[in-house]
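Sharing a structure here in structure tokens format.
Note that this complex is displayed minus one protein chain, with the remaining chains in position.
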Amino acid sequence: MVVSLLKLTYNELVEQLNDDDRIVVWTCNDCVRYCGLGGRDPLDALADRLEADGYNVIHRELCGISCNRGLVRNRQTHPATKPIYQDATVIIPLVCREGLETLAFVFKKQRIIDTVETLGLGVYSEETGMRLNVPLEETGLEPSIDGYDLAELAEQRGLHTGPFVAGQKAKAK
Amino acid sequence: MLLRPLERSSNEGPELKRVYLVPNRCLGCEECIEACKREHDWVACNYIEWVNRIYPVQMVCNHCAEAPCELICPAGAIHRTETGAVVVEDDKCIGCTLCNIVCPFGIPKFSEEDRHAIKCDQCAERVAAGKEPACVEACPMKALTFAEVEDYEAERRERTARRILEVGTCLRRFVAKKES
Partner (left out) sequence: MIRIEIDGNAVEVAEGSTVLEAARKLGIDIPTLCHHAGLTPYGACRLCVVEVEQRGRKRIESSCTRPVEPDMVVRTDTDDLREYRRTTAELLVAQCPDSKPIRELAERLGVQNVRFEGRGMECILCGLCTRACQQKIGTPAISFIHRGVDRKVATPFEIQSDVCIGCGACARVCPTGCIAIEDMGNKRVLRVFNTELELQACSECGAYFAPQRMIDRLKTETEVTEGLLTRCPACRRQAIGAVLRQAMR
């Protein structure tokens, strides 16, 4: 599974939003769910918080596999969601780098906020949670069977473990 | 007195298609839920249940023979369509929650906004137009099929047979290696 961490905190995120933005909060429901930064609960928690802070969230999108271009494009063309994406000005993605690039490829008119950093591949288990095992080259880390702890990695690199807003049950299932 | 006893049967007509889960394919990605939402005014009528917290199982209405929900509904708001789906007629539903309480699978839910029961209608409109239900079409893992029970079972048998065959060849290779 792809291991990702957040680049921004909630406060840094809202600095990039304007009051008249029509916002879609978008989450993938696969790897990032296991990393704890995406999925239904983090999506709802973030959207609720944005709404409470007076931002105009027009839609909450959960896309099962957001690095799948077909599924992303399906949102753009489906009669039920097409008007939403014609109207939206900004998308806040809770996805990995790959998903982010897919979104940027499909949604050319919207601002896609740069929220995540992907570090490599990892394994999820219930005892340890997600751990990074096969880091990307640019991280300078060696592959490891035991894996690297996400919280430690976040601290070393100035990143943040998700979610943006702690919801009631905001942890991977 | 007026709670209708379970006596009527509505399981007439030919064997009909249902949504079935293909074993070991579901990822728990919830695309099926989102597809159902888009099809039904943003309320989904299917669920993902996490068994032992790691195995996702997609749950959808069974469209039971002698459906308890249909039999109990005091307003006569639930009926079986020609395509075999058990559906709620929104404007007849009085919102008594009984269908929710008697369904063995815990499927019907309530929209407090519209004040009526909501359950899977097996995408009546799509099926009538010759399409697959939305959840089946949307599943990126092909974990759902829309088929008659016989076809589904036949496919399952075949798949299992193939797997046994594969395991068999693996074993032989394993044994052969050891001998050499």
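Letters are used for the chains, namely A and B, taken in the order the chains are written, and counting of residues starts over at 1 for each.
In the analysis below, a residue touches a chain if its C-beta (ideal position, glycine included) is under 8 Å from a C-beta of that chain, and two chains touch if they have at least 3 such contacts.
Model, not experiment: these values are computed from the prediction.
Engineer: Determine which of the presented chains are touched by the chain that is not presented, and list them.
Structural biologist: Counted over the whole complex, the chain not pictured touches B.
Engineer: Given that one chain is not shown, which residue among B:Ile33, B:Ile72, B:Ala85 or B:Val127 touches it?
Structural biologist: In the complete complex, the chain left out is touched by residue B:Ile72.
Engineer: Could you please point out the chain B residues that touch the chain left off the display?
Structural biologist: Counting only chain B, the missing chain is touched by 1-6, 21, 23-24, 47, 49-52, 55, 57, 59, 68, 72, 74-77, 89, 91-98, 100-109, 115-116.
Quick note on the criterion: only the chains that are shown with their structure count from here on.
Engineer: At what distance in angstrom does the C-alpha mean of chain B lie from that of chain A?
Structural biologist: Once rounded, the distance between the two centres reads 30 Å.
Engineer: For chain A, which residues are in contact with chain B within the complex?
Structural biologist: 29-30, 40, 61-65, 68, 70-71, 74, 78, 80-81, 126, 173
Engineer: Write out the stretch or stretches of chain B touching chain A in their complex.
Structural biologist: 27-31, 33-34, 38-39, 50, 53-54, 138, 140
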